[in-house]
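Note that one protein chain of the assembly has been removed; the remaining protein chains are unaltered in position.
Here is chain A:
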Amino acid sequence: MTDTLPIVEMRDISIEFPGVKALDGVDFRLFPGEIHALMGENGAGKSTLIKALTGVYRIDGGSIVVAGQERQFTGTRDAQSAGVSTVYQEINLVTNLTIGENVMLGHEVRGAFGINWRATHAAATRALAGLGLDYLDTHMPLSTLSIAMQQLVAISRAMAIKAKVLILDEPTSSLDAAEVDGLFRVMRSLRDQGVAILFVSHFLDQIYAISDRLTILRNGRWEGEYPTRELDRHSLISKMIGKDLRALSSLGGSRRVDQRDYESDAPLFAAKGLARRGSIEPTDLDIHRGEVLGFAGLLGSGRTELARLLYGADRADEGETTLHGKRVDIKNPADGLEKRIAFSTENRRDEGIIADLTVRENMILAMQAERGWAKPIPRKEQDELVAKYITALNVRPSDPNRLIKNLSGGNQQKVLLGRWLATNPELLILDEPTRGIDVGAKAEIQEAVVELAENGVSVVFISSELEEVVRLSERIVVLKDHQKIGEIVNGPEITAQHVVDVIAAHGVEAAAESDIIDAEDEHDPDTSTPTRTPQASTRAYAATEEES
């Protein structure tokens, strides 16, 4: 297909947001009749590139050529009229109108007396028929459909307006396996009709199942464009996370390993079949007293989603949790805090610190919230507490009255850690506590984590840096595609490579089972790794779940 001209050619695209280079010299080509996967971790610039193409963002450098003409769209509307149609991850339809209207909005068939509704609904039915959905009653409100069906309606809409380029940004994240198969059939049939499809998904299996070529982005930079079948999973993951896996594996493994007897030691916190549709598949989990439990997996693998279920930010659809052997239902974060489960967010700036408050105020926030606002913490107690954590965590500068926004990221993180420690938690969940902070602060936070565990606090440690997880954790829960795919008991022989192997091997197994691609990957899963795979096929629950 590369002998034809690309329908979309983006060259040397740069986009800057204040202080951040979101895209830096990215090239991207899309040919008619291909399914092209755009790969990269969260924050690599995939969505930014899509928004640059559709004109939601203006580009600061580079050129975009669509169908032979240099274009800079002014927005979705403009892009749509040039045949570039986008289906976003969050379904962008309006639930207050009918199915037919959602397909045809802005393109209704008009006659002498305004919109001809009969013809409009007929056209909508024709568009839906392309996806085999012509049995839908287009007069029913969209809200009567399941999320998956809405996603398919959104794709029908893209087809109703005769798209030449179809952009699918994570269309599969809310679909179950059967629905994904259906979507893939549609995508292949569109491809065969000459539509160029840009596909974004965090699910590697899906990428290998459907895409012809892929482009990899990392940290806003172009990492390469490959035919999908010529790039094995290991190389793909390496390029996405930007580190040679062999180099990675030389680090880590220095963590002392408890000779804990996991069978007899009753866990502090246990979850059984914990699941939430669209965010995490049923998961079993034990957390022991004074243990550091690592969550490893690529960004978007479900690490944060799982953590959110543990402390009550999201409610689980099913499964049960026990604390101290007693069944508990954690309704919300405040409830979690009351049960002495604390969570420190990965989104330090937006969900963590309150920029315009001082270090002291930020630090006592959670403790005060736990006590209730009617009982203010006496100033003296505040001072003692804050001084204690500033010293213990080595917050610099050590002035409690400084506004937190003037501290470096690493020190902000220490203040946040102090905030949760002040609540005296039994279980502390740290989501990416070391992201974006300098090496020194990172080491200090890691030390603090180890120390906490030694003092009997259970810590769930989530990080994208596998070496860090391996170094700190006693056990590592490996997540991929929103499910727990394994659990590794840490030991001197365990390295980041083992974790990567578990992640990569899982995909190969799944792919080999379903005969979608040839197992061309020569890396065998390391059989010496003590791996517990979760029982139960994880997709089954989705199919039986009622449509909302």
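To be clear about the criterion, a residue touches a chain if its C-beta (ideal position, glycine included) is under 8 Å from a C-beta of that chain, and two chains touch if they have at least 3 such contacts; residues count from 1.
The rule is short, and it goes like this: contacts and distances are computed from a predicted model.
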{"item": "\"Pyruvate dehydrogenase E1 component subunit alpha\", \"RNA polymerase sigma factor\", \"Ferredoxin oxidoreductase\" or \"Sugar ABC transporter permease\" - which is the UniProt name of the missing chain", "value": "\"Sugar ABC transporter permease\""}
{"item": "Residue, one of A:98, A:344 or A:497, that touches the chain absent here", "value": "A:98"}
{"item": "Among A:52, A:149 or A:445, residue touching the chain not depicted", "value": "A:149"}
{"item": "Contact residue for the chain not shown (choose from A:49, A:64, A:133 or A:441)", "value": "A:133"}
{"item": "In chain A, positions touching the absent partner", "value": "75-77, 79-81, 86, 88, 91-98, 101, 105-106, 108, 110, 113-115, 131-133, 135-137, 139-141, 143-146, 148-149, 152, 157, 178-179, 182-183, 185-186, 189, 547-548"}
